[in-house]
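Encoded as structure tokens, the structure appears first; notes follow it.
Just one protein chain is left out here, and the rest sit where they should.
Here the chain labels run A, B and C in written order, and each chain numbers its own residues starting at 1.
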Amino acid sequence: MLNDKDVKEMLAALDIDSVERLFDDIPESVRANLDGLQEGMSELQVRRHVESILAKNRDPRDTASFLGAGAYDFYVPAAVRAVMSRSEFLTSYTPYQSELSQGLLHALFEYQSMMAELTSMEVVNNSIYDYATALGEAILMAARLTKGTVFLIPEAMSRSKLSVIENYCRGAGIQLRRYKFDRTSGCADLESMKNQITDEIIGAYVETPNLFGVLETQLDDIRGLLDSKIFVAGVNALSLGIVRPPGDYDADIVITEGQIFGNPVNFGGPHLGVLACKKKFVRKMPGRVIGMTTDADGNRAFCMTLMTREQHIRREKATSNICTNEALTAIATASYLALTGGGDLRKLAISIAEKSRRLAKRLDELSGCKAPMFDGAHFSEFVVTLPKDASSIASQMLEKGVIPGVPLSHLIKGMENELLISVTDKTTLDDADSLVLTLQEVIQ
Amino acid sequence: MLNDKDVKEMLAALDIDSVERLFDDIPESVRANLDGLQEGMSELQVRRHVESILAKNRDPRDTASFLGAGAYDFYVPAAVRAVMSRSEFLTSYTPYQSELSQGLLHALFEYQSMMAELTSMEVVNNSIYDYATALGEAILMAARLTKGTVFLIPEAMSRSKLSVIENYCRGAGIQLRRYKFDRTSGCADLESMKNQITDEIIGAYVETPNLFGVLETQLDDIRGLLDSKIFVAGVNALSLGIVRPPGDYDADIVITEGQIFGNPVNFGGPHLGVLACKKKFVRKMPGRVIGMTTDADGNRAFCMTLMTREQHIRREKATSNICTNEALTAIATASYLALTGGGDLRKLAISIAEKSRRLAKRLDELSGCKAPMFDGAHFSEFVVTLPKDASSIASQMLEKGVIPGVPLSHLIKGMENELLISVTDKTTLDDADSLVLTLQEVIQ
Amino acid sequence: MSFRQARHEEPLTFEMAYCEVGESMPVPDGLLPANLVRKDVPCIPKLSEREMVRHFTALSQMNYGVDSGFYPLGSCTMKYGPKINEELASLPKAADIHPLQPEETVQGTLQILYELQNMLATITGMDAVSLQPAAGAQGEFTGLLIARAFHEKNGEERTEVVLPDTSHGTNPASAVMAGFNVVTIPSKDGRVDLDALSAAVSEKTAAFMLTNPNTLGIFESQVLEIAKIMHDAGALLYYDGANVNAIMGKTTPGKMEFDIVHLNLHKTFSTPHGGGGPGSGPVCVKERFAGFLPVPVVAKKGEGYSLNYDIPDSIGKVHGFYGNWGVMLRAYAYILMNGRDGLTEAAERAVLNSNYLKKLVERFLVVPYSGLRKHEFVASGSSLKEKGVRTMDVAKRLIDYGFHPPTVYFPLLIEEALMIEPTETEVKYTLDKFAEALASIVKESPEILHNAPQNASVKRVNETEAAKKLILTYRDYLEDIE
Partner (left out) sequence: MSFRQARHEEPLTFEMAYCEVGESMPVPDGLLPANLVRKDVPCIPKLSEREMVRHFTALSQMNYGVDSGFYPLGSCTMKYGPKINEELASLPKAADIHPLQPEETVQGTLQILYELQNMLATITGMDAVSLQPAAGAQGEFTGLLIARAFHEKNGEERTEVVLPDTSHGTNPASAVMAGFNVVTIPSKDGRVDLDALSAAVSEKTAAFMLTNPNTLGIFESQVLEIAKIMHDAGALLYYDGANVNAIMGKTTPGKMEFDIVHLNLHKTFSTPHGGGGPGSGPVCVKERFAGFLPVPVVAKKGEGYSLNYDIPDSIGKVHGFYGNWGVMLRAYAYILMNGRDGLTEAAERAVLNSNYLKKLVERFLVVPYSGLRKHEFVASGSSLKEKGVRTMDVAKRLIDYGFHPPTVYFPLLIEEALMIEPTETEVKYTLDKFAEALASIVKESPEILHNAPQNASVKRVNETEAAKKLILTYRDYLEDIE
């Protein structure tokens, strides 16, 4: 690479004899090389090497799996992948130069519009890293909108999510307090929430379906309780095909995970943190927003707008530090939604809810099992209570080729015998059969 | 699909009440439905169904394989696949409207130019279906160029290829006659060829490397023998990185298989039949040719040219019936060659020839084996003589996970103990080791 | 704002990088006999991956496919192909299978081929299938070789193939390649003229080649009469299946008493056309011709599948291996995904679109022959001749509106023909836009039309100059500019 004709001509133009001269400004005292690395490989070697390592992974083709808890293995249509492979999208960056980037801007505007329809919210930004960080940003945003210092979150929240938002709250000095859940329904305990609402409260986060897969029923009551405090709702995006959208119960900020729409689970990332809010709050929103406008000829055009909220303009006064986001996964989601449409989304949501119901019922029939554990309504995920420790049952089932779900003890404390089970459109009847049979074998 | 709003409006415009009315011109007497087919499937179902069937195949990742004989499993770089996936190429058709198709035309012009350089020929068309049919077309073309009725072909030719060209010659009433090969060198027997050259001869086909992988050494002599008769040369495209190109020994028509450059083996198709010739013969050539010209502004532009040779203009007087060809594989080949360049092509050819040599040497050391069987020079393929029937040895080796090559008896008569072995850039040392070890075990 | 194709100043690869010809890159001693060694390195410039990808990406943007917009190229069935097909065809277990692998290692492929044979037999109403021909034209060639072998076996010397003037160019060309003389009969009212046919048919007639619906998009309702004429004369009826897209689920060539049929998998069964190919042209025949099919045919063998070479009267082979497997796999997936209802609906929608668009176009252009059309129709630009405008000008002007032009000047019996096949994958919105564009083009001035296109990556291309200068390679170009 470095002894070609070009290099010679460039060195001559620079009047130096070797590329090494260009590094004369790096003092000897800090010189270091890369001898710790290996020599390069050919493309074929890299492919073989990586494939051989990845062969050690088990994927859903090998192993029936009922994992969910924030990452959902739905089918990604080939057409979505075809869109993702369009290199004009793939190899571009933040559309700073709108004239040259109308395609991306147009697509992201559609993403905003579709997500706004889905959530019934007025404004949607162009992505936060993932659900957990979107929640972190949502709390920071809520804090900018009020004078409070304390934010209410549910008792039932996974360790990971909690840790992320604790980190997001640390700098701003926001204190997190928990409200309880009802042990029978699995829903929020409104008394507990109510008792904690004081002047110092910024607002509350309500998750529906929550960690247990239970859909919150008292959303209007919560809105009432919160009054002018900020209501942050976290939802399962697909559930909105059949479940009341947050705009309907007047949530102020909404977050969800867009991965479910057209993106693979990817071992947890890239995912797609979605953040929506009321339009009156848009100036306090983190992340990028695309607006429609016109060009010099008066034709429709798009551009990034409200950039004065952002770090590259506002620096330490920015609404967030986010720069590189998850735009490509947002494009995937836009294309997925355009291919699916509201009607088919509803059908898909119905079929998933029904599938989940059927599976819960079958598990409930096994002796010593209760499914779903809670009375509340569910969407795609539910907790099953097992007669024994869920982790060890899961390990035994894995040996028989089934990953039965997430032991709840991996997510929160104090629920040893519980397993969180999730279905997707890829879950077949065969999968369900092997789950039920294998579980039966293992608990006998 | 057929009860949407659009359909209703279109039916109204046509003033009919049902789509069925549009089929009133199909008499009852010929009506037939598709009840023999199954109901449709979802994309996910199709994917799973096809993948589960394909899982029954063994591919080179499972099974070390030394198959060649016209289809060569060379590595296809990801960048070539990226080019192939550009839907503007993929979903277009023959560039009848050149203004809208400059991209394809430009790329095909480059394909022609690169293939011309590689073969040292003046003109290359835009593809014939595959090697065998390119040979068929080459013989027909040769017949158009002379008054003869008989065409000479080598004795050592695979059954398949022979059958294809017999079919191509049938209509034109061309008779095929065979010239022998030298049992020691594996090269053409020039005496045998010479003896058959009479007035009725159209020309001769010479393959180098030939069926045995042997490179023809007496090409200038053959040219001399043929005099003004048509010299059709068939070559291994990659070998031309190091082997004298046909233009160099004044061949008139050249055919080769382009699959080797950037296309997977594809169970035999799509492949890429390459046909090149001297410019003075271009008006008798089959298939499409792209020319450079200018547009109304005087800028460089490309278009199909000499279309009056083709069936869509010339009908029964056309130089061939070919219409749909293999343009996309030609694009793959063009991008492969652009990525590789002449220098790396030479390096690749050298490394393949060396790898093949080393393997032959190792096999030759096994008791009862002779490799290569023939004295002549080889490129990537060679024949090994085994102590026993090659087919049964191959079957036994397959059970041990090695496909050792093509038993020659599958290709021609009378060579029961011979196996044709081929290496590619994907052939690893491990593969070679298992070939040698497994063969050793099996013949003991 | 209107359509404008991208334009990139793309040089030839030869102008982007230099050839390493001059550099010494010797072949190691002893690797080859000296007289076999290539002296020069082939002059193929090497681009970096970045350059190569950027080059072909730029070129692709200067090309127009079905994924770019409406592509009503009559007779070619430019329908949208589902992307899942592309993914399946590039799976290693599909693409990296060697054609000479032992049968037991390719059972998956053989099963798919076997099932596809059966599916195509059902769709065509025929009994036996060869998937080997690599395109429609090769299917014709193969079908006619079968006809030839059949007659020869019966001891008959039949030297003529009859076909209508509306037939596709490949039909006569294939007939000649198969060794027949071509007898062309004129059409009457856009259909086969039965009298002309009867007159043309004799004991020399090997077969009559017909596509139904024909290239005017008109269904040959008298097809059983045609069959009778042929069969009474001891001749065969050959079906050019390029237009099967129009009749799936409504009728079959088998039911119409055709003897031999080819299909174009890349048309009816959705494979993208790849800038000209690859395609696949299976031949389907009635039982009595099954023994003549090319070898091998895929057969069931116990629990598994095998390549059957034991076909007594087989014509042999027409392809080095088994044809274009990659295309067959796509067709298989397409048929699976659509199923019987999906295929029937595809035909219905294709015919609806065609008749609807015809209705719109008739308002401002003559569409000869009244009545129903199937998948396509042919309009005539003859009314524009008086203002000095040719059909080709209309075609070029359509480009400026963002549409790929229809097939022009074919079939020949329609003056200034515009052959329009919308296919079922288009929606009314597109058809309306296209008709609007055509309507306004018809009214535009000759100047505008003669200077079209303005919005493609180049202006009108000088094809005459191309044929005169014959610059077919970069080397030709260098010589030309010298």
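Here is the rule we go by: contacts are C-beta pairs under 8 Å (C-beta built on N, C-alpha and C of every residue); 3 or more make two chains touch, one makes a residue touch a chain.
What you see is a predicted model; the values in this text were computed from it and never measured.
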Query: In the complete assembly, which of B:R21, B:R81 or B:R144 touches the absent chain?
result: B:R81
- prompt: Which residue among A:K56, A:K147 or A:K413 touches the omitted chain?
  reply: A:K56
Statement: From A:T94, A:Q196, A:S409 or A:Q440, the answer for touching the chain not displayed is A:T94
- request: Spell out the interface residues on subunit C facing the chain that's missing from view.
  value: 1-9, 16, 48-51, 53-54, 57-58, 61, 66-69, 80, 82-83, 402, 425-427, 429, 457-458
Task: Determine and list the subunit B residues touching the chain excluded from the picture.
output: 5, 77-79, 81-82, 87-88, 297, 299-300
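One rule holds in what follows: only the chains that are shown with their structure count from here on.
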Message: Using the stated contact rule, I'd like to know whether A-C or B-C comes out ahead in C-beta pair count.
response: B-C
Message: Can you work out the whole-Å distance between the CA centroids of subunit A and subunit B?
response: 48
Query: So, what's the distance in Å between the C-alpha centres of subunit C and subunit B?
result: 20
- prompt: When you check subunit A against every other chain, which residues touch at least two of them?
  reply: 77-78, 82, 87
- prompt: Which residue numbers or ranges of subunit C touch two or more of the other chains?
  reply: 53, 57, 82, 84, 86-87
